[in-house]
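A protein chain is absent from this complex, but the other protein chains hold their places.
In order of appearance the chains are A and B, and numbering begins at 1 in each one.
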Amino acid sequence: MSKTLSGNFFEDFEVGQSFQHATPRTVSVGDVSLYTALYGSRFAVQSSDEFAKSIGFDCSPIDDLLTFHIVFGKTVPDISLNAVANLGYAGCRFLTSVFPGDTLSARSEIIGLRQNSNGRSGIVYVRSTGFNQHGEAVLEFIRWVMVRKRDLEARAPDTIIPDLPECVMPPDLATKLPPIKVERFDGAVSGSQFFWNDYIEGEVIDHEDGVTIEEAEHQMATRLYQNTARVHFNEFLQKKSQHARRLIYGGHIISLSRAISFNGLGNAFHVCAINSGQHLSPCFAGDTVFAWTRILHKSLLPHRKDLGALRLRTRAMKDCQYSESREKSEIGNQTGNLLLELDYWVAMPVQK
Amino acid sequence: MSKTLSGNFFEDFEVGQSFQHATPRTVSVGDVSLYTALYGSRFAVQSSDEFAKSIGFDCSPIDDLLTFHIVFGKTVPDISLNAVANLGYAGCRFLTSVFPGDTLSARSEIIGLRQNSNGRSGIVYVRSTGFNQHGEAVLEFIRWVMVRKRDLEARAPDTIIPDLPECVMPPDLATKLPPIKVERFDGAVSGSQFFWNDYIEGEVIDHEDGVTIEEAEHQMATRLYQNTARVHFNEFLQKKSQHARRLIYGGHIISLSRAISFNGLGNAFHVCAINSGQHLSPCFAGDTVFAWTRILHKSLLPHRKDLGALRLRTRAMKDCQYSESREKSEIGNQTGNLLLELDYWVAMPVQK
Partner (left out) sequence: MSKTLSGNFFEDFEVGQSFQHATPRTVSVGDVSLYTALYGSRFAVQSSDEFAKSIGFDCSPIDDLLTFHIVFGKTVPDISLNAVANLGYAGCRFLTSVFPGDTLSARSEIIGLRQNSNGRSGIVYVRSTGFNQHGEAVLEFIRWVMVRKRDLEARAPDTIIPDLPECVMPPDLATKLPPIKVERFDGAVSGSQFFWNDYIEGEVIDHEDGVTIEEAEHQMATRLYQNTARVHFNEFLQKKSQHARRLIYGGHIISLSRAISFNGLGNAFHVCAINSGQHLSPCFAGDTVFAWTRILHKSLLPHRKDLGALRLRTRAMKDCQYSESREKSEIGNQTGNLLLELDYWVAMPVQK
């Protein structure tokens, strides 16, 4: 019997099946420094213990997306080692802040299956949850991935497609953040004078900055998350693939876009939820990533007056800067430059 | 109104104007490890808590230049986002050691302005100061940068050129270092048998080692410092620029030269001051950096017998090793290979 894990294939999954994923991981200030070096994130709450304390935290929480990537990475060996593509995310909620010293682990449950008509692969719907060392859920999300079959003759399972929430509803956002001392959330210190009150539904923000990605960067990032998906690391095999080169982990584009979005959304210190995310084109080393954001919706958060939520749609494009006409031509990704469309909620202080 | 910061242009500055720069940053052992990985620094005081304690520190301070880069990085969004070039530094003093756990912030004041005769840009003179979480100044420096005008018709300000110190004077050097137990500063442990007494004014040290820079390295370094200057990250736009590629942050060359200088200056554990620094040619990924140093001057430090100061002039060259004839041909940077000339003071133990 082989000692090597070859991952699960489509026919290995069944609805209701659950996984305790391997390799818990203690997060440290070393991870925080690497995250800064990889993306250049500048949100003051995550950057400064002093700032975090002054507004109500015990110390700086780690970046929400670092939590996401680590939890996501744990699911890969069981769920998506044989994936053709990561098709989408839904219902991703950040439930509890994670701090250096916390240990993250992950579990998943299969909630849907649908074999493709070609009989060679199928779509697996998975709900994954990340936990800290106290057993508290810190993060949950649904994703669906297209997974190859090992045995093309294997019988197709009954098709079960779960109800996927189009959007996380405001009552389900961000309830465990500490009360924020908004009067101490100084825009001169945080880097932006714009608070929740200042944003308008429909407004578009061009984040302007573009960042070119190197192979060493995305490989180091993806390994930091202990994500083992082979397409990111193995040039020798990738040369024989459709794209003839390594693919960049989609989460790397999410983090890069979020860091770029600081310019225009500098007080959006917490990602409450990801409603949906789609990777529309592959990204390769050498591509320069730009991002812009449309404010889709504003909402108050339940039971709190300190913070409001903004529902954002951030688009990341490669090798092209924002313009209005370009925003229109993105429809259907006609240019092939649209890398990512991310629909998510952020929390921002409400000024009195 | 745009939510995005586009940075200040020349006509936005006035003498006397002050800035509290955004995004305080807590420094950690994670930053120390990355700094080691990026430059290979080997000064024993910064490398070993045990060594640092044995000679009089509470623990290893962080590298002085890491402090410099973080403070410098904070000034970029307000001062030099629209800079054409960083022209020089003066009067840079390292005032208090910074330790992991400290939180750095920065303020600046405009101390001079001079519009260029072409009317398209001008020189901005700035004094910047870095602070720790106790409000103590840890670092101050003057720099001058050439900044573009947004509106070429904008009126030229009155020309004010500040008095720039040619050199930080010994009485202003390094007063807050703890008393150093020189008898425990063991050359076998620190990696050099040469102490302050052994250096001679006029002596030239070829540091021998050459280091090739990669895009991923300088990008990770510059992001670690949360420095947002676009020329370092955006290959897509840089391709259309004069150099047709990304420029490496000048501070990266300073840190690399300092790390290379360990070979010959291994006991120069503290940078007291930078008298002046000039980036004479741009540096690009793929360049191999060499460095050599001339001992310009020796001085005792005020009120202390444990440490002396050496005034050094370190030159960093690309793709060329030291030779005497080469040192002469550097005059006026005839070869175009001279990257950096740095005039600075270091502290070194005085042997009895």
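Note that a residue touches a chain if its C-beta (ideal position, glycine included) is under 8 Å from a C-beta of that chain, and two chains touch if they have at least 3 such contacts.
Because the structure is predicted, anything quoted here is derived from the model rather than measured.
K.L.:
Check each of B:T159, B:T212, B:S241 or B:S323 against the chain that is not shown and name the one that touches it.
P.N.:
Considering all chains, including the one not shown, the answer is B:T212.
K.L.:
For the chain that's not shown, point to the residue among A:S28, A:S299, A:Q321 or A:T335 touching it.
P.N.:
Considering all chains, including the one not shown, the answer is A:S28.
K.L.:
On subunit B, where is the contact patch with the chain that was removed from view?
P.N.:
Interface with the chain not displayed, on the subunit B side: 28-34, 36-40, 42, 44, 47-51, 60, 188-192, 194, 198-199, 203, 205-212, 214-217, 220, 263-266, 286, 288, 319.
K.L.:
Using the touch rule from the top, list residues of subunit A that touch the missing partner.
P.N.:
2-6, 20, 22-26, 28-31, 33-34, 77, 101, 103, 105, 133, 214-217, 219-224, 226, 228, 230, 233-237, 246
Note that in this section only the chains that are shown with their structure count from here on.
K.L.:
How big is the gap, in whole Å, between where the Cα atoms of subunit A centre and where those of subunit B centre?
P.N.:
Distance between chain centres, rounded to whole Å: 36 Å.
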